[in-house]
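Here it is: the structure, laid out below.
A single protein chain has been omitted; all remaining protein chains appear in their positions.
Going by the order they are written in, the chains are A and B; count residues from 1 in each one.
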Amino acid sequence: MEAQTIVQPEKKKSNQDVIIIKHLNKSFGSNKVLVDFNINLEKDENLVVMGKSGSGKSVLIKCIIGLLEPDSGTIEIFGRNIPDLDRNELDEIRAKVGFLFQGNALYDSMTVRQNLEFPLRRHWMNVNQPEVNKLVQEALDDVGLKHTINMMPAELSGGMRKRIALARTLILKPEIILYDEPTTGLDPGTAKEIIELIVAIQKKYRSSSLIISHDMNCVRLAADRVVMLIDGRCYAEGTYDSLKKSGDPKIKDLIE
Amino acid sequence: MALPVKTTDFLQETGGISVFTGRFFKEAFKPRYEISEFLRQCFVIGYRSLPLIGLTGFIMGLVLTMQLRPSLIEYGVESQLPAMVGIAIVREIGPVITALIFAGKIGSSIGAELGSMKVTEQIDAMEVSGTNPFKYLVVTRVAASTLMLPILVMISDAISLFGSYIGVNINGITSFPLFYTQVFNNLGFSDVLPAFVKSFFFGFAVGIISCYKGFYSNKGTEGVGQSANSSVVISSITIFVIDLIAVQITNVLNLN
């Protein structure tokens, strides 16, 4: 089934796509998770991919960052096809693409500072200590958790951990940020704060964001454009409002 | 559950560990080298294990001496006690007991640590942060345990011999110089070197198995516990198997 375009995005089409995915297939055994999936992420937009849990959203985002290898299809980021790249080339791309994990994936054995320093020192090998300190402070400032710098992740609350994880993602000033279920496991209040933070950051750094979520608040507040992932395919695409008006039972089911 | 019960499981496990070992050698000798993480792991794996291994070594030496004494008295060769204990400790008890304690402490901690990192996507996070998690987590840990165990064995031997000296002096009086002359006069290079060499293999086995179990941990917290458990069980069995092979090799090479 071809992607069903219900409403053209209202937002003016920007000059370039940073991520272009074509004919992506991925299956685990006999379970076809992604079937001939096509999507593109434009510069400076917040794209939300919606879908039920188990619909292959996380698989999609992991294919994009190169954690999973697709069975077929192309994933182009800045014009380079991810499955073709070797580790070093992949690292170059990853330095420009932030990834916020669903479970935060903070390093338990490290302090907040070490957590933030880690990607910095890994990707930018020639960075000196004062510069690192400055960037760490700046990133913590962005998420409003300066005081936690010497704490261990275990000492933080769920929302704080999510912010720290976000700070760690932001510290490299990525051009693209991939969010994997950013509001999962948080209470509605905290979830809202996080979404607002995501939007604010997107504005501040002018980065492109691809958000995987099934949280309607998230979609409503953050999405410039929404893609509905149903049965491994791109079922529908449009703004939140346009999708909400849709009479398609599957879309309605997902939105409610 | 910790041990593979079915033959196919067993073969799969063996094959998996073999592939993992191959990958270790492939990755270990290619840049980039994670020197500072390696040193940190040496500290954690080696130095932090010292109190435990020192204590068990001391008790082993003491108890072995006291247990052997009655039998030796029966044969009228009580004066050979230091020589016998010395040979037993240096050749077998020191390396094997130390390796087993090491497997218990380090095997479970590596299994659990890597397992939980796997489960909470920390390993993926590292990958995304421009780090080869295999190099950063596995190579450093395996190298550290391979190099630290022989050193622990040596220190444990020394402490065991001291324990044995105290054991000898509980029921009789032997001056330290006499004890030490008796121990060293009855030791040969063929006692020390095979034991020293095999402790590298013990260390390597504990490292590689624990990392394998942790690295391929199943999802969920249960998977973490299982990883830790089977790390210890399989490492311990492997230590005995290596010990068995080592004794055959030393026999074939005529080193005793």
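The criterion applied here is as follows: a residue touches a chain if its C-beta (ideal position, glycine included) is under 8 Å from a C-beta of that chain, and two chains touch if they have at least 3 such contacts.
Here is the rule we go by: contacts and distances are computed from a predicted model.
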Not counting the visible chains, the remaining one has a UniProt entry; which protein name from "Ethanolamine ammonia-lyase large subunit", "Mammalian cell entry protein", "PucR family transcriptional regulator" or "NADH-quinone oxidoreductase subunit I" does it give? "Mammalian cell entry protein"
Identify the visible chains that the left-out chain touches across the whole complex. B
The one of B:Y33, B:F184 or B:F200 in touch with the missing chain is B:F184
From B:F25, B:Y47, B:F176 or B:F240, residue that would touch the chain that is not displayed: B:Y47
Hidden-chain contact residue, picked from the options B:I101, B:I155 or B:V168: B:I155
Of B:V90, B:A103 or B:I123, the residue in touch with the unshown chain: B:V90
Which subunit B residues touch the hidden chain? 39-40, 42-43, 46-47, 50, 90, 150-152, 154-155, 157-158, 184-185, 187-189, 191-192, 196
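Simple rule for what comes next: only the chains that are shown with their structure count from here on.
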Residue set of subunit B touching subunit A in the complex reads 113, 116-117, 120-122, 124-132
Within the complex, which stretch of subunit A touches subunit B? 62, 65-67, 87, 91, 94-95, 99, 101-109, 118-119, 122-123
